[in-house]
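Excluded from the complex is one protein chain; the other protein chains are retained at their positions.
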């Protein structure tokens, strides 16, 4: 999340009651989770395992639960509970104020856009021109929809990220990391019926221009989908993943988090992508491999009985 | 389903026109399907293959289409069509009276709960305090929601069980077993967007405290999910299954019916669970195996060509 305007780090330290160390003159431009953090951003870390990564990330300001050494120009904000401090900042700068009207007065809808009955449009949503939103579509706060976008019935844009802080010494193990990101849908995107596109937990989920999605598709928080992609029914993509341009995912493909699928890749139905894969190729399997290699494997498996007979004398 | 108060078995026999044999003094406490039946309950059986199981189950009262021997203290209610008798009882004690208001007058909603626009809350629904229901959520009759529960947009709680009586000698092979169970969602549960949680066909579907679910998840009738479980997007769980505490199911995992997944189990994405599995372990595959063993299998398969060459002389 970008703040509306940069905030002095001293203000942030005061809001969360932190001991401020290092660069006390800095201006904080936004808050982000580790995978998406940029210069000027605030990030948080509460486990020694991730101290190094966080302190050496692009983040200029680090909320942390222990004094540590850190590069010059950066600042540490030391608190007992960095996760609680994060929540405090998000709730301060982007509080959840649910709109109780079907179409919020603070939203804007461009000329020529058709909003069919029972569509919900939340606070500060911006919708472009010549879109069609079918019945029962839900577009939640702060999302941005381009021009010529079609969203079919029952689809949800901007549901909260599935992102939790886990501590097994609490009664409630998982505590939600409040989402302050958005969903941005570019021009000429079409999204099928009963899909769900989560907002970024702290960055944005982006669907590139000209991408077309079938029904019952799930796109996780902070995921970036390129231009002119084609996703068939029931595809699921986890959070903070990058799908480059012109990628084709056939039905029921699953894609794991924080990976990249290269440009022009084609993934056959029901495959599972668990690590980054290069573009320009065709894949199959769970986990995926080169589709042709995978097909050959099926043939090899069928030859085991013959091998067995030859080696062992009989089946 | 528990009856509001125990009903004399003679009343039941009269409602369904049954010949009553055995314990005619008994009070019936409820009606249940075979997997969930308890002492005092009424169950039904219409196929000789299941006579024994049903008569020796915990059920005290058995609706059956043939006189058979049965243990002392129990009663048989003999009718030509036990399934029709079951429907008659359910329709008598829990008739379907659809509420035509968005929020039924017979429902109750606790203090601090935010009900966003276009949420449907059916008859006799009880909702706790400090919940958030996003737009287009549907909570159907008799369901019970705890405190601090978040349900994201478009999710359906209490849809009917997918449970049919099959007879291929009818034009319509499948006849629906009317659901009379509920969905019970405990405190601090969070459910993603466009999920579906079916009510129990005759018992309850229960989601344990602190469990978190992502989007587009399906939970079948009478299934019991433990506390602090984590289910990623597009997970599907069939009916009458038990998921113990702290179980993690990654994306697109499928779980079959009437089985148990033990405490602390972790199941990798796209896996399929068809039989009960022990807790405390990591699983992968369809059907699932120990994840490490499964990974080794992938390596072994890649070695077949080498074996072939050695044994057969060439590829």
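All chains are identified by letter, namely A and B, in their written order; residue positions are counted from 1 within each chain.
Please note the rule applied: contacts are C-beta pairs under 8 Å (C-beta built on N, C-alpha and C of every residue); 3 or more make two chains touch, one makes a residue touch a chain.
If you're wondering where the values come from, they're calculated on a predicted model, not measured in any experiment.
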Quiz item: With respect to the chain omitted from the figure, which of B:198, B:222, B:245 or B:264 is a touching residue?
Solution: B:198
Practice problem: Decide which residue listed in A:38, A:130, A:190 or A:290 touches the omitted chain of the complex. | Solution: A:190
Quiz item: Looking at B:12, B:76 or B:156, which makes contact with the chain not pictured?
Solution: B:156
Exercise. Touching the absent chain in the whole complex: find that residue among A:15, A:34 or A:230.
Key: A:230
Quiz item: At which residues does subunit A meet the chain that is not included here?
Solution: 114, 116-118, 132, 134-136, 150, 152-154, 188, 190, 192-194, 209-210, 212, 214-216, 228, 230, 232-234, 246, 251-252, 269-270, 286, 301-302, 304-305, 307-308, 311-312
Self-check item: subunit B, residues in touch with the chain not shown (by the definition above)
Solution: 98-102, 118, 120, 136, 138, 140, 154, 156, 159-160, 162, 164, 168, 171-174, 176, 194-196, 198, 216, 218, 220, 234, 236, 238, 252, 254, 256, 270, 272, 274, 286, 297, 300-301, 303-304, 307, 310-311
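Criterion: only the chains that are shown with their structure count from here on.
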Quiz prompt | Centre-of-Cα separation between subunit B and subunit A, whole angstrom | solution = 32
